[in-house]
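The other protein chains are all here in position, but one chain of the complex has been omitted.
Let's turn to chain A:
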Amino acid sequence: MNLVDLSGNLLFTAFIAYLAGTILFGGAVKGSKNEASASNKRWGKLGITVTIIGFLAHLGYFITRWMASGHAPVSNMFEFTTAFGMLLVGAAILFYFLYKTPLVGLFALPIALVILGYAAMFPRDIQPLIPALQSHWLTIHVITAALGEAILAISAVVGLIYLLKNIDLTKKSKERKWLEFIMYTLVVVLGFIVITVGFRAAGYEAAFDYVDKNDMQAEVVYHMPPLFGMNEYNAKTEGTMDPLAEMPPIINAKTLTTFTWSVIAGTILYFLIRLITRRRIAELVKPLAVKANSQLMDEIGYRSVLIGFPVFTLGALIFAMIWAHEAWSRFWGWDPKEVWALITWLFYAAYLHLRLSRGWEGRKSAWLAVIGFAIIMFNLVAVNLVIAGLHSYA
C-alpha cells in the first residue's frame, strides 16, 4: 500500500471512529440524569477513547498525505476542510479534558462528520503547489488560522446545546424559528452530500462551451443536471437536459446549479424527516441537550472564545499579514478573504465586549457564538466559491 492509499484509509478510519464516538457519547448523555452523573463518566470515557483513536487516525491521514505530497495538506478545498474537521475534533477533545462533559463531543462530532462529508465532495487528488503557495507560511498561516476557527467553533457547539436546552419549543417564537433554521441548514449540507454522491454514482456529465466574463471561450462540465446555463452556453453532450435559464457572465451557473440542487435535496430530506417523526428537528435533538448544565455550557462557550480568539488573531491576521507582505508585496490588500477574516475578528471582538461590559451572557452569548460560526463557514464556503479573490481554491 502506498502512502496515498494509506492516507485515504486512515481518513476513512477516522470517519468511522467519529460515528462510533457520537453513538457512545450519546449513550453517556442518555443514561445520565445530569452533567455530574456516573453513567456520564463511564460512557464518556469510552466515547473519548474512540474519539481520540479517530483523531489519531485523522492525524495519520494528515501526516502521510503531507509526506506523499511534500507540502502541508491545506492547499485546496478538500484538504483545508478536512484539516478543519480534524482540528474541530481536536478542540472538542481539549474541551472534554478541560470540563469532562460528553456533551461537547456528542454535538461536535456530528458537525465534524458533516464537515468531512462536505470536504469529500471536492476533488481529492494531490495537487502541486502554484508559485503563490510555495512558502512555509502556507503551513504556518493556514494551520494556525484553522486551529483558531476550530476552537472558536466549540463556542457555537455549546451555544447550540444551550439554546436547545433553554428555548421553549412548545411555544411559537422567533428563537424557535431560527433554531429550526440552523437545523435546516445542516440538513441542506447533508442534501448537498446526498445529491452529489447520487449523481456521481449515476455518472452524470454534461459539457458546455460558454463565453466567460473576459469574453473568452471556455468549457465547463456539470456533474448535475444543469438547471442554470453559463453565459452564451452551447451544449456539447447529447441527451442532457436544457438549462432552464441562462446566467450573465459574472454568475457561475454551475455553482448556482449545485447550490439549487442541494437546497432542493435538503428541503425534501427535511420535510421527509418532519413527516416521518411529526416533530421539528430541534425537538428531536432537544432530549440530548436537556441534561446540560446551562451555566457550564455558557462557561465553556466563553472559554473557547477566549482560547480561540488569540489563536485566530495570530493565524488569520498576523501570520496572514506577514505572508501577504512576502508574497503580494503588501501586508493588507482588502482581498475578500482577508476582509472576511477581519469581519470574523471584529465579530468576536464585539462578542467579548458585549459579554464583559454589557452582560450579554447565556442566551444572547449563545446566539452570538452560533452567528460567529456562520461567519466562519461563510468565509470558507461562499468567499472561496462565490466571491473568489486571490484566495479561491480549486
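Convention: contacts are C-beta pairs under 8 Å (C-beta built on N, C-alpha and C of every residue); 3 or more make two chains touch, one makes a residue touch a chain; residues count from 1.
The rule we apply is simple: contacts and distances are computed from a predicted model.
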item: Candidate names "Phosphate ABC transporter ATP-binding protein", "Cytochrome c biogenesis protein CcsB", "Monovalent cation/H+ antiporter subunit D" or "Assimilatory nitrite reductase (NAD(P)H) small subunit"; UniProt protein name, chain not shown; value: "Cytochrome c biogenesis protein CcsB"
item: Residue among A:L296, A:A316, A:A366 or A:L380 that touches the chain left out of view; value: A:L296
item: Among A:I63, A:L169 or A:L342, residue touching the chain not depicted; value: A:L342
item: On chain A, residues whose C-beta touches the chain left out of the figure; value: 3-4, 31-39, 68-70, 98-99, 123, 125-128, 130-132, 134-135, 137, 213, 248-250, 293-296, 299, 302-303, 306-307, 309-310, 313-314, 318, 321, 325-331, 333-334, 336, 339-340, 342-343, 346-347, 349-350, 353-354, 356-358, 383, 387, 389
